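Complex shown without one protein chain; remaining protein chains in place.
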Amino acid sequence: MIPLSALLIRDVRLALRVGGGALMGVLFFMTVVAIVPFAVGPDLALLHRIGPAILWVGALLASLLTLDRLFAADHEDGSLDLLLMARTPLELAIVVKALAHWLTTALPLVGAVPVLALFLDLESRAAAAVALTLLVGTPALTCIGLIGSALAVALHRGGLLLPVLVLPLTVPVLIFGVSASNAAIGGPVPFGAPFTILIALSLASLVIGPFAAAAALRHGAE
Amino acid sequence: MGLVAFANPSRFLALAERLLPWLIGATALTFAIGLYQAFFVAPDDYQQGATVRIMFIHVPAAWLGMFCWALMSMSALGTLVWRHPLADVALKTAAPIGAAFAALCLITGSLWGRPMWGTYWVWDARLTSVLVLFLMYLGLIALWRAVEDPSRAGRAAAIFTLVGAINLPIIKFSVDWWNTLHQPASVFRVGGSTIHPTILLPLLTMAAAFTLLFATLNLCAMRNEILRRRVRTLQIMQAEAASGTSP
Partner (left out) sequence: MMLGPHAVFIVAAYAIAAVIVAALVIWIVTDHRTQTRLLSELEKSGVTRRSAQKRTES
């Protein structure tokens, strides 16, 4: 356990440093949410109606754009090779790295939701619903993003390849996340159904993501 | 097993040469039958009129788009698990063909939607699923082109193909859910309601024709890919000889 917890602490510390990208994610989230009204107009009724969707898309983009550094930074300074050669199973190391990413990038997003809900005229019940669905759904986003991050690790000119690969895979999470948020506000669908599916998606990606990412890293290193 | 015999690229090329004329003939014949049935045997749909004939391309194209990804998944397993030498060749060549079928499905769906619903696009369950599938095909092709070394690219592509294969049923389920959630009062059935035999038969024939077309195109493309890799190897050898380094 000690190597894994050391890895966790190291990753969290790195992410919290200036170039780490943790707080950048929240800033990007806020910027995106602030930009949307310029496009759709200041009509609060409209913003209220699409509020959960804006928040979810913003969170999706924010967690996606911070993911490409997940393995790339380690690849550059050689610690990825150490991870590959270590006795600790690579899949577990990846889960730990994903946890660090989630703690430093996704969790602040959830924390920003109540503030941003004000801008979108979402009442506290709606904001809580969005925050809860994000809390439960962002692990799925992180774990799915892991796969793209691992596939693109050695590409210097990767560019937008990572989002292009990952975004279609995150469509289910987005659908059920927004569906659950809207259901909590007052929709025909009960909150439970999409919410439990969201949890199921997160749990499933928690398994699939690290295994696929580990395979990608191993095959990429050969 | 049989597949091991095809592992040798030269043997594969020889086999492909022998098989190709038959495949091309079968494809042409099935298309001829299918097109005849599509235009002269199938009656007009009472609801959709003559535009039901667009279905005979649209639905098989959707089926082929998904079938292609399923085939690619098997090739991906062949690459990663059994290290079959030709598996990643099959994986690479199938992607553009599958993407073309997905695009064909989207375009014909759009052309069908315009007279039926008045708009060139509707976010119904099948079209949306195929749109996501199409984007995944494009992402996969981008991934192939992003990695220099063909075998490394093959392994990365294989992993993404398998992850996509796991995700595709989930995506389809979620899109169906999402669509029923936002369904307006009148239900639009894209594929037609109960499929009458006179509609089903041309549909199946066209599906068979497209499948044969896929097999023919993929076989030819695999041939090209094997030749391309030989060219690359020879070019590397030539460059090494020219610069004086021994291989």
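Per-chain residue numbering starts at 1, and chain names A and B are given in the order in which the chains are listed.
Definition applied: a contact is a pair of C-beta atoms (placed from the backbone, for glycine too) under 8 Å apart; a residue touches a chain by one contact, two chains touch by 3 or more.
Computed from a predicted structure; not experimentally measured.
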Check: Wait, the hidden chain, what does it touch out of the ones we have here?
Finding: B
Item checked: Residue, one of B:15, B:74 or B:111, that touches the chain absent here -> B:111
Note to self: Across the whole complex, list the residues on chain B that are touched by the chain not included here.
What the structure shows: 8, 10, 39-40, 44, 49-51, 53-54, 57-58, 61, 96-97, 100, 103-104, 107-108, 111-112, 114-115, 213, 217, 220-221, 223-224, 227-228, 230-231, 233-235, 237-238, 241
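The rule is short, and it goes like this: only the chains that are shown with their structure count from here on.
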Item checked: Cα-centroid distance, chain A relative to chain B, in whole angstrom -> 31
Notebook entry, point to check: If you look only at chain A, which of its residues touch chain B in the complex?
Noted result: 147, 151-152, 154-155, 157-158, 161, 164-165, 167-169, 171-172, 175-176, 179, 189, 194, 201, 208, 212, 215-216, 219-220, 222
Item checked: Residues of chain B touching chain A in the complex -> 80, 132, 135-136, 138-140, 142-143, 146-147, 152, 155-156, 159-160, 162-164, 166-167, 170-171, 173-175, 177-178, 181
